[in-house]
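In this view, the complex is presented without one of its protein chains, the others remaining in place.
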Amino acid sequence: MVTIDSAITGGDREIVANVLQAALVDLVDVSLQAKQAHWNVTGPTFRSLHLQLDEVVTLAREHADVVAERAAALGISPDGRVKTLADSVQTPQLDSGYLQAELVAESIAALLLMVVYRFRDYVEQTDEADPVTQDLLIAATQGLEQQHWMFQAMTVES
Amino acid sequence: MVTIDSAITGGDREIVANVLQAALVDLVDVSLQAKQAHWNVTGPTFRSLHLQLDEVVTLAREHADVVAERAAALGISPDGRVKTLADSVQTPQLDSGYLQAELVAESIAALLLMVVYRFRDYVEQTDEADPVTQDLLIAATQGLEQQHWMFQAMTVES
Amino acid sequence: MVTIDSAITGGDREIVANVLQAALVDLVDVSLQAKQAHWNVTGPTFRSLHLQLDEVVTLAREHADVVAERAAALGISPDGRVKTLADSVQTPQLDSGYLQAELVAESIAALLLMVVYRFRDYVEQTDEADPVTQDLLIAATQGLEQQHWMFQAMTVES
Amino acid sequence: MVTIDSAITGGDREIVANVLQAALVDLVDVSLQAKQAHWNVTGPTFRSLHLQLDEVVTLAREHADVVAERAAALGISPDGRVKTLADSVQTPQLDSGYLQAELVAESIAALLLMVVYRFRDYVEQTDEADPVTQDLLIAATQGLEQQHWMFQAMTVES
Amino acid sequence: MVTIDSAITGGDREIVANVLQAALVDLVDVSLQAKQAHWNVTGPTFRSLHLQLDEVVTLAREHADVVAERAAALGISPDGRVKTLADSVQTPQLDSGYLQAELVAESIAALLLMVVYRFRDYVEQTDEADPVTQDLLIAATQGLEQQHWMFQAMTVES
Amino acid sequence: MVTIDSAITGGDREIVANVLQAALVDLVDVSLQAKQAHWNVTGPTFRSLHLQLDEVVTLAREHADVVAERAAALGISPDGRVKTLADSVQTPQLDSGYLQAELVAESIAALLLMVVYRFRDYVEQTDEADPVTQDLLIAATQGLEQQHWMFQAMTVES
Amino acid sequence: MVTIDSAITGGDREIVANVLQAALVDLVDVSLQAKQAHWNVTGPTFRSLHLQLDEVVTLAREHADVVAERAAALGISPDGRVKTLADSVQTPQLDSGYLQAELVAESIAALLLMVVYRFRDYVEQTDEADPVTQDLLIAATQGLEQQHWMFQAMTVES
Amino acid sequence: MVTIDSAITGGDREIVANVLQAALVDLVDVSLQAKQAHWNVTGPTFRSLHLQLDEVVTLAREHADVVAERAAALGISPDGRVKTLADSVQTPQLDSGYLQAELVAESIAALLLMVVYRFRDYVEQTDEADPVTQDLLIAATQGLEQQHWMFQAMTVES
Amino acid sequence: MVTIDSAITGGDREIVANVLQAALVDLVDVSLQAKQAHWNVTGPTFRSLHLQLDEVVTLAREHADVVAERAAALGISPDGRVKTLADSVQTPQLDSGYLQAELVAESIAALLLMVVYRFRDYVEQTDEADPVTQDLLIAATQGLEQQHWMFQAMTVES
Amino acid sequence: MVTIDSAITGGDREIVANVLQAALVDLVDVSLQAKQAHWNVTGPTFRSLHLQLDEVVTLAREHADVVAERAAALGISPDGRVKTLADSVQTPQLDSGYLQAELVAESIAALLLMVVYRFRDYVEQTDEADPVTQDLLIAATQGLEQQHWMFQAMTVES
Amino acid sequence: MVTIDSAITGGDREIVANVLQAALVDLVDVSLQAKQAHWNVTGPTFRSLHLQLDEVVTLAREHADVVAERAAALGISPDGRVKTLADSVQTPQLDSGYLQAELVAESIAALLLMVVYRFRDYVEQTDEADPVTQDLLIAATQGLEQQHWMFQAMTVES
Partner (left out) sequence: MVTIDSAITGGDREIVANVLQAALVDLVDVSLQAKQAHWNVTGPTFRSLHLQLDEVVTLAREHADVVAERAAALGISPDGRVKTLADSVQTPQLDSGYLQAELVAESIAALLLMVVYRFRDYVEQTDEADPVTQDLLIAATQGLEQQHWMFQAMTVES
């Protein structure tokens, strides 16, 4: 069996391993849900949501890649296989079928807020264990919080 | 419930709906497996495989988007949610953990060949039903066959 | 009188000539109507429609150029003069004056659907006559169907 | 009925409205005729004329968009619909069919000169009414005069 | 005390000095108000307004720089310091806090119209005094009027 | 009244709100003062300072936007209106009129040092309250310290 | 001996193998003849032909690469070696030495027409055998026919 | 003898002809003198002047081309031959040999001011004769005045 | 003697000074050793290592520049002179002559791991002393750890 | 018969003519052989060789064009027709069929070395005859020698 | 009087000084004559010549800059002032007024050939004196000879 060594070992390594795998699942989850909404959204603000959702996809994919390569670099094999993802995701999933715009905005805002809470926890957990990993997670959190605000702003009634 | 109309109806619509949904699952599957291998590959040819696998990811993501938007355009809501994917994929999945280079090349070559056979079938099915959809599937097939060749070429012993 | 020869002759040439000239008129018609709407749309979703309509203009102009040069390449002089266009267009035209957003979305969706039906017919007609011409028309149809979906999605009530 | 207000009112607004609508028709006319020639030109200098004519198309389309958006910005709904164009154009039109190079150069030079005279008149009319509109028309005139020179230069015998 | 000479002197110089300083204040004011709205806008059309407002910011900053450098080039030191701005602005200011989309569209449309009137006056004042300065102000006016139309168009009820 | 929620609440939210608003004022202040100097600097090193000052403007504007959007994302409405700025700035302001190069270099170096001290304090304050906000402020501090060095280096006598 | 497998076998494979090898020879032939003309053309229209011929070279090289990689991907080793090419080309070759412009335009138009006929035959042959290969050949045919028209247009007397 | 016609005739044509030829000479003169200084400047501010002078060269060359093509477009053959230039330039010329930085800044500032005065006169002369030409000259004047300011600013003592 | 002031003084300054100088030496060392390997590597995987090593060079050079400018910005003169480097490097150096691929992969992996340990220590040392410096070092550590993984992955036997 | 004159005549012209024609054949030969290998290579290092071989193709094509245009510019008609090439090439040719990676690396290294020897001879021959031609051949030699090294390095056993 | 030292002194310096100054005059002469023709050319091949002439202008300007900076770098002040140019040019000058296409092609071909002869002499003169200068002149000669061929090719009768 192949192994990769790194400068992080022991308990720190275990904490970081758990956090990075959980973050990977969250980010792939966000990318898949945002794509689902990107394809199925309808309503007068279709174009705005269609484009904004693709920005979420790009954001989530980029951070997922950074998080997975960080794990690989620390000797922790990342697992982004579809059945692992399906078994691990803990967020409510979008309904099937075309979706109305308000519902999309609200669902994605709720999804992002839930993931933000999880990431703020990951940031805390890695504070002692590995400041480099923490720094990557802080950057991801910032992006997720920014998108959360934008989708929340869209749900304010006019 | 929201509906979208299109110029394709009746039996043709049903054929196209089934094909596009199946093709979407295949392409997201390829993108997730190629990413998994991209992160976990090891061996002297690490860099070549790491980069080649990301080309597969890009290829699969782009065709997945085209296929899903084609479905949406025909009034067929595409379903790319993680549990749908996990329930629908019919290909063997990569093992967890780091992977040796030869194994990666062989596994991805086998995966791509299986998907190529499926796509050649989709192309046939849509010949009568919708030449526009068929054209998109032909383009995807070409890309998948080209990648299949490249991974197969890497498995030839020197 | 100047003539240009090509490898397509006889009945095939006549079919292709009629189809390409009709497709040219349709595409210039779409480009002019989308520009008219681009300039005259109003409402809270002004920006989204203003930008989306310009994508339709670009799409229609590019395919019009491909279609006209295809005709020229086959020895069929394309005719895109304004009076020819005015005499040939068979689609309902937008009203004069500024236009409300919903009306624009609905009118353009209806226009695009009508043109999609015509193009699906052109694709069928050229199946035997000239597969190269057919391939260009399939590509145009795909773009028109994608835009039709997007404008239709905007007409779904929120 | 939707209206848009602006800082230009009264008689000035009427002058500007007439000028901008006339200029829009001229520019779309130039763009359509130059495209017609772009597709149908023949002769040893085919490539030079084919490319030069597309520069005229680009020039005319860009100024048409500026002119129409200027009208819209002043509360004057621009009308670029195909039947309006067909009824309003006052220039001689190209013959149908493929066209010899000299004839193309001469016809386009003549067309451009006629339009230049009209634009110089528009510039004069808007001098008092609206210097901003005048500025846009001056820029369009410069481009048209430059193209007129180039086509005229091509008609000089060698 | 440092001085810079130029070809414009006497009464012309005084007129131009007053106009350019006033225009600078107006343009910085527009850039700050548009940024304030860019950050605080909410509602279903959040994305459209958020992006459109940043185009206003870019427009206002570019013209402010041109106007200030024009002043500097004529030996007239431009004053864009924050207290000068606060003392000179004559437009109504946005409320503090998050803002609803309709209100933003209306407020920015009103702001831009007010500034357009001021710029049309600056254009008139500089007609005799300095045609070069006038030309820069005409270009700024065009951009402001175009943005005014777009925000006004967004306020039309659907 | 519109509100936006976020994962940061209670005392942490209050700290972060005060820090972000203060940082926003500082950064807009820097951008306005650097532009003022950019326009009014004179002396043999005019070009170097003119260009270097625009780099400060770009730096300050980018961080101001990040800081303001961070506030908005946390449910804290940022206030960048001109009168708020004028009432809040606590730095010495540049004199009016053209400015000699040495004086510019010294004034901007002093301004930047003062702002650096304030940012180092903001970084400390947010250490517990919100590591994501702290990370943004650290990045801003680095940029400000780098510019401070460059302007200070220019004040060393040769 | 190395072999590569693919999803196409039996008689289909034989048809496709013959077609792709023949198409490869044709395309390399076109690229070499167009380069030969690019270097040796003379006459008043030198520049137009020199540039247009390089577009033919680029077109032929790109399609040759696609065709050869398609063969390789199907387990059919492509053969583009110089002696194979010399033995296989079936088109008349250009004379040695500098060439007059008319002669170049006529020769290249004739060469392209001959190759177009061959490609239209390849398209027909692969209709059943492999729609993916057919699609690539259709795209190549379109490019060749477009270039044929342009060179033919240049041979029309003025 | 070859002639080119245009919409400007009679006395207007004569005025415009004289102005454009004079402006062409001025602009080529500026480009040659700025290049001469670009090559020969020395002193601690070498780099700043070397780069700034090349911006003047670019500016002068671009406006010279616009001015000359404007003349050609109006049927007025522009004359930029070296002996015509040598006979027509009316500005003091730089000394031969390497040049000290202060001297360069002062000489170029003086040269630009002299040319600015001439261009302000050209703008006035063409006001009635041809507003299109006037517009081009206004744009050139703005660029020259901006460069004049920058070189003058460099001559202020520190 | 020239001095530069900054907001960091006393013991913090001493810590940061030592860390930044040590980090600078490490990064220049990595850049020189990676270049040496880039030039001297041999073996079937030559191309992969040749390119990957240049990515290490680019990474090390960029972080070296950031680290040195950070020192300069804090009033700590960075020392990257060749003799200082030669006296300070504490890593094993590559042998002279051409190098086999496996040896290169192993040596560079070992070098990077050693430097990673040193950087993790620098990160710890600067935690209290200067969070801005720490942030830069964390970013460098991430890059070094990522490269370490990639070279280590290449050493896994196939 | 068309002729082109140049400044090189007599014996020098004969030497240069022979050298340039021979160099052209060599370079087209290299481009065709490298493409053949690019398509047919197999083995674990497939990707590295596939990409490296295309760099050889690009290199050889660019120098072939420079060499042929140099000949044309000197009044020496270059001959790159396929039968001329087939009759003139003096290098061993690759076998047909798919090729193993080691064999490809060795064959291309041997081919390049043979061509390098020929080019070093061309450089010597043109030393007196035409330094401009010699300079082009030196540049080509450098590129060929660099590629020779890289392929040779790949043949070193690990 | 300012002086610049270099590694080239004595007789070598004198030779190089004369050659570089002469080459500078030749290149500025070519750039001015090509611009003159660019503006005044007429005839059916107007566009081809208009564009080709601007490539000559670009070529001549770039080499003029290289040559002049080479002189400056060797302590030889280059002199590109208009009166120096007018007194030094030794080539026949174009007639005033619009020019027919054939005449332009012949005149520019003759001009370029004359300059090529001069440059071949400069190359010879600098062989011993300074190989670096010689290398720059060889590059300029190549460009001039290539352009000479192209203009000569255009003069061949069709």
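Order as written gives the chain letters A, B, C, D, E, F, G, H, I, J and K; numbering starts at 1 within each chain.
In this section, a residue touches a chain if its C-beta (ideal position, glycine included) is under 8 Å from a C-beta of that chain, and two chains touch if they have at least 3 such contacts.
What you are looking at is a predicted structure, and each value in this text was computed from that prediction instead of being measured.
Q: Looking at F:A7, F:V30 or F:A101, which makes contact with the chain not pictured?
A: Within the whole complex, the residue contacting the unshown chain is F:A101.
Q: Among F:S6, F:Q21 or F:T45, single out the residue that touches the unshown chain.
A: Once the missing chain is taken into account, the touching residue is F:T45.
Q: Any idea which of I:S6, I:Q33 or I:S107 touches the chain not displayed?
A: That would be I:Q33, which touches the missing chain.
Q: Please output the residues of chain I touching the missing chain, sorted low to high.
A: Interface with the chain not displayed, on the chain I side: 1-4, 28-29, 32-33, 35-36, 39-40, 42, 65, 68-69, 71-72, 77-87, 89, 93-94, 96-100.
Q: List the residues of chain F that touch the chain left out of this view.
A: So the residues of chain F touching the missing chain come out as 44-45, 48-49, 51-52, 101-102, 105, 150, 153-158.
Q: May I ask you to list the residues on chain K that touch the chain which is not drawn?
A: Answer for chain K: residues 2, 4-7, 69-70, 72-74, 131-132, 135-136 touch the chain left out.
Assume only the chains that are shown with their structure count from here on.
Q: Can you spot which option in B-G, C-D or H-K is basically B-C again, with over half of the contact pairs the same by residue number?
A: B-G
Q: So the centre of each chain is just the mean of its C-alpha atoms; given that, what is the distance between chain F and chain I in Å?
A: Centre-to-centre distance between chain F and chain I: 32 Å.
Q: How many angstrom lie between the centres of chain C and chain E, each centre taken as the mean Cα position?
A: 41
Q: Counting only residues that touch at least two other chains, what does the list for chain E look like?
A: 2, 4, 42, 44-45, 48, 69, 72, 98, 100-102, 135, 153, 156, 158, in rising order.
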